[in-house]
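Right after this comes chain A.
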Amino acid sequence: MWAYRKKITMSRMKWILGPALLIGAAYGALSDVAPSAAQQAGGTSRKATGLERAVAEPEPSAAIRQAPVTSTAKTGHDAMAEAVPQQKTAGVQPSAAPQNAGLSAGSVSVQGPVIVGRVLYKGSVPAPVQVEVNRDPDICGATMTTMPISVDPATHGLRNAIVHVESGSGTMPVEGVAQTPAIVRNKQCRFFPHVGAMQAGNDAEIINDDPVMHNTNMTFANRTVLNVAVVAGGSPIKKPMKKAGLHVVKCNVHKFMQAYRMVFDDPFFDQTTEAGQFRIVGVAPGMQTLTVWHETLGILQKEVQVPARGTVVVEFEYK
Partner candidate 1 sequence: MVSRGQSAVLLWIALALFGLVAAVLPDDAQALPAFARKYNMNCTACHTAPPILNTFGQRFLENGYQLPGTEDGGITGKKKLGDLTLDDVNNYVSFRMVGNAVSNWNFKQQNPPGTDAGVAVNKTEFTFPESFTMFTGGTLTKNVGFMVELGYDTSTGSANVERGFVSFNNLLGHDVAHVRVGRFDVGAFYSYTTVRQQLNDVGESLAGTGPNGAACGSGTFNPCTINRMGLTPSALATKFFGLYDRTGNYLSPYASSLFNSGGEMGIDVHGRPFGDWFLYQVGVLNGANEPTGDSNKGKDVYGMVRFDYAKSRDFSASLSGFVYLGHSNAKVQTQDDVNWNRYGVSGRATYKMVDVYAAFAVDKINKTPTGVAGQFDSTATGLTVGVDTYVTSKTMVSLRYDNLDAGGMINERQSSSFVGTQVKHFLRNNIAVFVRNDFNLRKADTGSTAAQNLRNAFFSGIDVIF
Partner candidate 2 sequence: MRFWITVCIGAVALLGGIGIDGAFAVKPEDNRATREKGKRIYERSCIFCHGSEGKGDGPAGWYLGRYEAPRPRDFTTESFKFRSTASGELPTDQDLFRTVTQGIPGYMPSFAGLNEEERWQVVSYIKTFNPSFKEEKPQPLPLPLPPGPPTDAGIEHGRKLYMKYGCHSCHGDNGYGDGSESLKGNLKDSRGLTISARNLTERESLKNGSTPRDIYRSVMTGLDGTPMPSFADSFAGKEKDAWDLIYYILSLSQDRR
């Protein structure tokens, strides 16, 4: 029974990630990033019975291994973080962010158990990836860097990983599900936020702050979810996100633009903060499978015994 459930979960993640990342690799827009992601997706999907092992012993690309941790490593990411405030996801934001492993449930009063934890990455952080700006340098900037792996140097917390309770059943968190539209903002030829998670049924709101035309092309596996032109000065476009899965966001006018939106059928997910923290409430007690996704590091999974009340602490580490 156990093995059966695990298999379903993994095959589902493989389905979601495999095609999307492979397409990403083919685009070659982030030439250093995408292949390593594809490699990881390939690695995890091949080892159907050893997903944890495959991810726990990742084979980062040479670029990742050799890249020294430099003081400039955070700049690209900071620019992104500051440009747009962290978007409120449909899940519950960890309002009182726990600082270390001695975590508490925080100040929010909830019914039922709380899962809190951190996602860590202690490996060497690759230098920012220089992306070729082949169009509109006056708007997009002459150079552009991306920083797929963003780690808090003090705590090794990994930002922009998405944690989800796979089995999904549970009681709704008392706060309810935020119905804020998930924003896809085109600004200086970047998508903000770079990674986001939302619940199916909510709207994605596409905004263009740039004085050039963009198109926002969201695909899930090989199906187009939406591909809309967002002309300069146009009104925001709202479209409901109907299906769960990893959505890759691209702009075909500017091939270097790329982002991710993870859509879930349930509200039991969270996106890690800059310190790598997450917090999920309202999950049903019992044995639950937690899955972490990161755009280049891949997938990790853990079985967690969720108590009827109180807090359970989970720590993931990408190696």
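Here is how the candidates were picked: all candidates are chains of the complex that A comes from, given by their letters.
Keep in mind that, in the parts below, a contact is a pair of C-beta atoms (placed from the backbone, for glycine too) under 8 Å apart; a residue touches a chain by one contact, two chains touch by 3 or more; residues count from 1.
Please read all numbers here as calculations on a predicted model, not as lab measurements.
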item	value
Touching chain, any copy counted, for chain A within the complex - options 1 or 2	2
Candidate 2 partner contacts - residues on chain A that touch it in the complex	22-23, 25-27, 134-135, 212-213, 215-219, 221-232, 234-235, 237, 239, 252-253, 255
